[in-house]
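Structure provided below as structure tokens; questions to follow.
Every protein chain except one is present and positioned as in the full complex.
The first chain written gets the first letter, and so on, giving A and B; residue counts start at 1 in each chain.
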Amino acid sequence: MSSDMIAPGADDDTTRAGTTTLSHGMTAAGAAAKASVAGVAAVPGVSKPDPILTVDHVIRRFGGMTAVDVGHLEVQRGIITALIGPNGAGKTTFFNLITGFDKPSSAPRLIGGPKAGEAAKSTFNGRDVGNTGATKVAKMGMVRTFQLTKALSKLTVIENMRLGAKDQPGENLFVSVLKPLWVKRELEITAKAEELLARFKLLDKKDDMAGSLSGGQKKLLEMARALMSDPVMIMLDEPMAGVNPALTQSLLGHIQSLRDEGMTVLFVEHDMNMVRHISDWVVVMAEGKVVAEGPASTVMNDPAVIDAYLGAHHNTDLGDDSLLTDEVAEELAAEVQNEALTEGETKA
Amino acid sequence: MDQLLQTLNAILNSAISPQTAALAIAAIGLNIHFGYTGLLNLGQAGFMLIGAYGFAISIIGGLPIILAIIIALVAALIFALILGIPTLKLRGDYLAIVTLSAAEIVRMIGRSSILTDITGGSNGLTGNQYRSPFTSLSFFGDGHITVGPWSYDATGSNGWWFIATAWFVVGVLCLFVWAIMRSPWGRVLRGIREDEDAVRSLGKNVYSYKMQALILGGVIGAVAGIVYILPASLQADSMGRSMTYFIFTALLLGGAATVFGPVLGAIVFFAIRLFVQGIAGQFIPSSIMNGQQTEQFAWIIIGITLMLVVIFRPQGILGNKKELSFDVK
Partner (left out) sequence: MIMLVMVAIVTMVTLGSSSARADTTPGPVGTAATTCASDATTGCLQGTIKLPNGDPAVGIKLEIKGGDLDTTIATGDDGKWSQAITVAGPYTITVDTSSIPDGAVLDSATKNPATVTGALNKNVGYVFKVVGGTTAADGTTTQTPGTDTGTGITFDRFLQQFASGIRLGLLLALAAVGLSLIFGTTGLSNFAHGEQVTLGGLLAYLFANVLGLNLILAAVISVVICAATGYFQDALIWKPLRRRGLGTTQLMIVTIGLSIALQYSYQYFLGASTVRIDRANPVTVDLGPITLSAQSLISMGIAVIVIALVGWVLVKTRVGRATRAVSDNPALAAASGIDVDRIIRLVWTSATALAGLSGVLLGLVLNGVNWQTGLQLLLLMFAAITLGGLGTAFGALAGAMIIGLVVELTNLVLPGDFKYATALLILILVLLVRPQGIFGRRERIG
């Protein structure tokens, strides 16, 4: 009932949405999640009651271009936050910066860095992660997936899953030589992996090479693998990109159930329609900056957001779910691929 | 017919020679780098050289053989650290260029005239300067032993003692590689080979794993260096860039990322060479191809074999194409 207050008309939309409708009742956890941010004003950079992630002054420049310039952003614990924005808004770059895969240009340096108070700073779960590499960030419980799936295609599905687990003593070279020293933990890990695979409907594929999975199955595998380490917060980079509509629905369902189990979810998406039904909070980026944040319905009516999107999809109607035909989804996926390709090239 | 038999005989002899074992060991080390982890180490010969010098110089300096071996292995470990620290965070090409260069530096320093007193300069060190402590460990006696087509002295250089030890080391290393590569440790390496970022996102310290792999493969390379020089002499130029290329050829022939690939590859490598040389020597008149040229012809075939294997059968003889991840990022 509280959801109606925050997002009036949301249910109507859901009914109309057809293929993307999530035929679930609002769970208690879902309601609680929405409630936790109910009183928060919908302005960029607003403080949240219980932020798990706080980011300050994160700037990333490539050559002369500023890809990301986020002054302040907080992510509320235990809810689904969607990070949206048109292509090239800097979402993925921002993601990379948070998860330690990239370093802000504004990172504090010994010499010649930015002024005190203007240096990049980020805190995750009460700990400073501003200068932490990707490995440590993941160990702290913030696990991510990638826009272009990084399922390890020449490992089997079950090996992929096992690789996601924590505390396997056999990952130490000296222990690895003697199987008895690690085999017990391996069995536990395998049991857990199979359980997760069953939940993501991949169990019958467990001995297949991950490369033989479809695009959507790879996305699922990547998500399941991320869950192997029991993360506190899971970061999904375009989980729906390149996934066929049937699977999209199940993916969205999985994302919600993660939240319902108490995880914080932050996911990147460039199409608002994909996110409106499941996100408790939406952050909109355009040209590297956070231009709006708030509940989905509020954000969608924000002129800044419409502006940002009109720049990219000037001939599309934002609120129309019929946009989500296969054709459009494919087109979007292709765009995403292109974007990733371009980014990949500049990196390579 | 005589020549054919001779060729066959030469192939049989080379198949079990300690030098073949040394190539196999070096390829086992490189397999950990390249096959399992995807590290493009183009300086494996440098690791061999480091091991060989470390061992020989220590023995000549009067140290006991165990200590000499330890020194050789530690030297390789330090060498791997020096190479890995600046490069393992960068793209694969950098490791390739740095390892290639560093191996050349080692060779140039080794053969430099300034260090003649220690390394023997470009003439190197002769085997009998460092061989005796190893020979005296032999419990094979002094006789002459014939096994099947093979007939050698029991203990003398290139004899059974050298052969047995070399292949024993090969066996132990194969077992070791099998054990670590089926383990979760090996799984992390294979993950890194395919996509570092994915493994990093799962909370594994990729840099540390790559360093471990580099050190492990390099230390095994040093073992190969010791095995290589024991029955022969130590000459810097014999472990130059060509050696690294030959190790690569052996590894890819046999099958990267397989346990026995490097061993099979090393044997096949020498067999191909001797076979081509023998056949060319017999069937092509010496007016067209003289003795020296048959040898060069065999090397040309080796080069072309490497090209063809990589193009048409990148998984080698034993590998599984589905599992081979060839591209190093």
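The criterion applied here is as follows: contacts are C-beta pairs under 8 Å (C-beta built on N, C-alpha and C of every residue); 3 or more make two chains touch, one makes a residue touch a chain.
Predicted, not measured: the structure shown is a model, and the values here were computed from it.
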Using the definition of touch stated at the top, determine which of B:94, B:150 or B:207 touches the missing chain. B:94
In the full complex, which of B:4, B:67 or B:307 touches the chain missing from this view? B:307
Considering the complete complex, of B:10, B:63 or B:78, the missing chain is touched by B:78
Just to verify: which one of B:245, B:260 or B:275 makes contact with the chain not shown? B:245
On subunit B, residues whose C-beta touches the chain left out of the figure: 40, 78, 82, 85-87, 90-94, 96-98, 100-102, 104-105, 108-109, 111-115, 121-123, 237, 241-242, 245, 248-249, 252, 292-293, 296-297, 299-300, 302-308, 310-311, 314, 326-329
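Convention: only the chains that are shown with their structure count from here on.
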Taking each chain's centre as its mean C-alpha position, how far apart are subunit A and subunit B in Å? 46
Spell out the residues on subunit B that touch subunit A in their complex, using ranges where they run on. 91, 176, 179-180, 182-188, 190-191, 194-195, 197-206, 212, 216, 322-325
Taking the touch rule as given, give the residues of subunit A at its contact with subunit B in the complex, in rising order. 99, 101, 133-136, 138-139, 143-146, 150-155, 159, 162-164, 166, 168, 170-173, 175-179, 182, 186, 209, 211, 225-226, 228-229, 348
